Structure formats: structure tokens, C-alpha cells
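Heads up, one of the protein chains got dropped from this complex, but the rest are sitting where they should.
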Amino acid sequence: MREYLNGNEAVAHAVRLARAEVVAAYPITPQSTIVEEIAAQIARGEMEAEYIRVESEHAALAACFGAAVSGSRVFTATSSQGLAYMFEMLHYVSGARIPMVMAVANRGLAAPWTIWADHQDSVSCRDTGWIQLYVETAQEALDTCLQAYKIAEDPRVLTPVMLCLDGYVLSHTEEILDIPSQEDVDRFLPPYRPQVLVDTRRPVVFGVGAGPDIYPSFKKAQQEAMERAKEVIKRVDEEFYAFFGRRYGGLVEEYRCHDAEVVLVTLGAITGTAREVVDSLRREGAKVGVLRLRALRPFPVEDLRESVKSARVVAVLDRNCSFGYEGVVCTEVKAALFGLKQPPSVIGFVAGLGGQDIRKENIEGIFRSCFNSDV
Amino acid sequence: MKIRDLPEDELVVGSFACAGCGGILAVRLALKILGPETVIVTTPSCLLGVTTFYPQLAFKVPCVNVTFPSTAAAVSGVVAGLKRRGKEHITVLGIAGDGGTVDIGLQALSGAIERGDNFIFLCYDNEAYMNTGVQRSGSTPLGAHTTTTPVGEMLKGEDRPKKDMLRIVAAHDIPYAATASIGYPQDYLRKIQKAKETKGPAYIQVLSPCPPGWGYPSDLTVHLARLAVQTGAWTLAEYEQGKLTVKKIDHPKPLREYLSLQARFAHLI
Partner (left out) sequence: MLQIRWHGRGGQGVVTAARIFGRAAAIYGGKYAQSFPYFGTERRGAPVTAFTRLSEQPIRDRSQVYEPDCVVVLDETLLESVDVLQGLRPGGILVLNGSRTNHQGLKFKLPENTAFYQIEVTSLAQEILGVPIVNTAMVSVLAAVTSWVPWEAIKKAIQDILPSHLVEKNLRLAEEAFHRALALRQVASSQGGEGEPNSKSKGNLHLPADNLQPNLPTPHLVARTGSWRIQRPVIDPWKCNDCLICWLFCPEGSIRRGESCTSIDLTYCKGCGICARECPRQAIHMVDEALISQGEGERLAGIS
């Protein structure tokens, strides 16, 4: 069904189509309209789920933890300060291997206080053991939300997924999109059937304590699951394509990279603008391309190396900053390319913090400076 | 209630609790009433440290461990999850120590009570942060020595009165709330039974003496829990249908009898 929706509404529809059974969330801009729309769908009788009106984000994730181990498919959403307030629970969920999906409408962190987009919030949670997928459009937000449940619940993965969409730029921007039918989604995404759950006939403990002799084994298992997730993310994207005719490249999405001398690496919504710039520079004869990292964790090392094979320069656009060093994605890209025989030079650009708009001219400037660089 | 009527089956077995732990006794007794159709939700505390350390599980019921501030929030999640599976007959029992209840866990508990979820919250009150080495909590009584309220020239133990948690939960118009003591097991078990029968949230705060934290020989645990009531240091109260009742002690014993058995009050004697 064709619809005209913003990114938040698209996610809310995906949560309904995924038949999430328990939703627990706390309001925060620019996420709030996701859970408002879910509440409205439940109120209208379009969606059957328990909605827990918690008193904080920390509690939201704790409630999701409790509901998930009791056998429910769960959902929550947050942004910025709310994600920071969840930090402790993020590790609990991933460490206990609870598959769930959380939407993060990306927003900068105070101080200075801001409600506008950048990736500082989710990038700061890079090492919490969650799979992080960044989307470019409202359609992709909807589609990736459905994919995310399938990835998280895969027995080889059992790892939560953070679905990251830029605040306002995606969350509050309406566009035309296709909403799949419930029948098709049900075929793509079967009901959640956890192997182990809270059951009085077979008592187990979730969130167990572990001493120094065994703790590393739990963590190694998490790392191995993340490695396996790379293949699962790609496969689910292909399966989704077979059902719905849309796909997003799995871990990375290339745009005109095959012969590009300068490749710009991006996360999230800014990629669309970058595509525009690539097309116009290509018309001038400049061999440029853009590579969107759909997954920040697991990090797509192999795909990245493949995609920038022809590049002389790799530029990285970061909507975040690791203070005292550089943009986080820039560091990641450098590390991934380290050890190649003739590695491209990597140049980092931090832009668009706290909702500062990134315009075509800015991206064009990035490309031009890369061509002019002597590196 | 006759002792022999209580089920013989033990649902807490082989914990690493200290010898004479009042907290583990409180949980054992509560499970005598609640039975195997119970899910425990708890947080890092002595209880978690002594019952669920890989590969150990000292409960014969399922256990969900979450962050220190979020016992009651996870309780809400388990309640919702069990409801979805049509298992509403299972009792969801949140357990936290006094720190996890009256301090860091207060916000989540307030939220869960106000939402009206069907659960029991059991606070085993040993009047300080015992798991981390006897630091004061909001529930530490006036005058008690703890490692963060030591006794010296400038400070004579805890200098603030104990937080009145029962009145806080009562202010939520909770259907049922009570204080209890493991020294009065009949009274405690009756209150657990009432909590089980309550539709909606129920709160029980049970005095659970701690041999190393309070500084007394391990055999005195029950004796002290009883003396606390007999001397008026602890009250047995019940809040039901908007009414608070307190058990009257007709001939209270001198407080000295209670204080003098514990190293944490040695400087007062």
C-alpha cells in the first residue's frame, strides 16, 4: 500500500507489522511520535500489544528485558539523553543475548542542550554489544525494522539491534513509501519462539553473575555472534528483496564506487544529498562515489575494503566526534584499511553536529578538497 | 497457620549466603507461601551474588536479574510478557535489598506501583549496603555505625533517621503494603499470603538481620529480628484499603537489650 509518512510513522507501522507484543517507552524528542503512533494503533485496535508506560528510559529497557525473557517480541525507542540513560541496560540486554529492536531517532547530546540531529548518541554506544544499522530513508527505516527482528532473533545471532534514523531529517520528514501487507510480513517474519524463556517448569536464570574464569567465555561468544551477524544481515536483506523487491546492500551500500578515485563514506540520511553531489561531479567528469555504511556494528571490514579498491582518497563524513581525536567512523575506516598493499589516504570531516544542515555545497567542497590534496 | 502445614519442599537451596543470613531466610519463608509458580526478579545485591553466580542457580524457580535501579521496571516487563502468554496465574516477585528499594530502586518501584501491575515487591531490609561492604543506605537507622558513617571525633554513626518507606508506598494508594520481621514468621507469612491474594501491587518490607553487617554471632539472627520488634526499634505495620495499622507492643523491652548485642551500636552503649 502506498502511503505518505515520515520516518517515525514508518517505524511505528513496521512495529505493528512485526507483531511486537510488548512495547515500553518513555517520551523524548525526536523519537516520541514513534511510540505515540504505536499507542494510537493499539487504541484504535489495529495492533494487539501490551504498552508499558514506564517512568524512564532506563526502566523502558528493563521492562523490555523482562518481557523478552518471558517470551514476547518487544520494542522500544529513544533518542540522545534517553539512550545515554539506558547505557547500563544496553550491556545487560546484549550480554544476556536478548534479541530485541530499538529505534534511535538520532539527536545530539547536551550540553549545550539540543534536540537536533547528529550521531553522537548512538555512536557513543558503539561498544555496548548492539548491532547498529543506520538508514537513509523512511522506507528503509520501515524495511530495516522488519529485517532487524529477523536478524536479532536468528539463533546464530541472538543480539539486539539498534535501528538508527537521523532525528528530524528522517524522523519528521514525510515521503512516499510502500507499506507491505500483513500477510507478506507474516510470511517473511515468523512469530518469536525463543528456545529458552522464563518457565516455572524449567527454571533458569537470566542475567547471571560470572567470575573471571568464565566471564571471558560469555564475551567471546558475543563477539562470535557479531561476526556471524555479518552474514545474517546480508542474507536477510536478500530474503527481504525476494519478498518485497527492495534491498539495501546488506552491510554497506555502494553508489558509483566501482571506478571512483574519491569515495565518500557516510552514515545515515546525508547519503542522499551526497548521491546528488556525486551525480553532478560525475557529469563534470570527476570519478567520485559514495559508500554508505549501513552497519557500524558489526563493522563491515571486508565490504569496505572491496568497495574502495579503486580509490586514491577515502573521505569520511562524521556527524559525531570522539573528542581528543576525530570522527569515530574515520578512525574505524583507517583501521579497516590498515595493512592493505596500496591503501588510499583517508581524510576525515566532522560536520552536521547538533542539527547543523549539511548542504550540497559542503559535500562538493569535501570532494574538491580531496582532489586537490597532495596526499 | 501451623508450621506442619507449610510445604516441605525447599525452593532456595545451596546459596553462598553467609551463615545465619536473615535475607536468605526471608526469601526462603516467602517462597514457602508463594510456591513454585513464581518468577523472581532481582538486581545486583547480596541475594544475586549468593544465588545466581554461574553456573549456580540456588532457586528452584526462574530468576531474572537486571540493573540495580530497575527491579520493579523489569517486574512490569515480566508481568506483561506472562500476560501475553496467558500465564497470569504465575506470581511475579521483585526482590531487592533496602538500597535497591528505598534509594536507587525507588523511581522504578514508584512507577510500577502507580501503573497498578500485579506483583509483589519484597524488600529484605538489612539496613545498609551489605553486598558492597556495609555502607549506609537511606534505610540505615539513626546512630548505626557503617563504613561510610563511621564513629569518630566528628561523626557518631548515621546522623539521619531511617527513611519511612511504608508511608512512601502507601502514598501511592497501593492495595496492600506491610512491614514484617523474620522474628515473627507467622505474621510475616500471613502478610505474604495477603500479598499473594492482592490484585495489583503489594509491598512487603521485612527486617532481615545481617551477622557481619550488624556485628553479632550468626545464631542471633532470629533473636535480634524479634528483639527489634519487642523493643520498638522496628514496627509491624500493615496498610490496607487506605488504612494503616501498627501492631501494639504492650510491654516494650528496653532498647538497650537490642542495641547492646550489635557492634554497629557499640558506641552508644
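All chains are identified by letter, namely A and B, in their written order; residue positions are counted from 1 within each chain.
The rule is short, and it goes like this: a contact is a pair of C-beta atoms (placed from the backbone, for glycine too) under 8 Å apart; a residue touches a chain by one contact, two chains touch by 3 or more.
Keep in mind that this is a model prediction, so the values were computed, not measured.
For the chain left out of this panel, the touching residue among A:39, A:204, A:301 or A:353 is A:204.
Interface note for the absent chain: among B:28, B:172 or B:267, the touching residue is B:28. If you put the missing chain back, the residues of chain B touching it would be 3-4, 6, 8, 10, 12-22, 24-25, 28-29, 49-50, 52-60, 131, 182, 185, 211-212, 217-223.
Here is the rule we go by: only the chains that are shown with their structure count from here on.
Residues 21-22, 24, 50, 52-56, 58-72, 74, 88-89, 92, 198-200, 203-211, 214 of chain A are the ones touching chain B in the complex. Residue ranges of chain B in contact with chain A, taken from their complex: 36-39, 41, 44, 48-49, 52-55, 57, 59-67, 69-70, 72-85, 90, 107-108, 110-111, 114-115.
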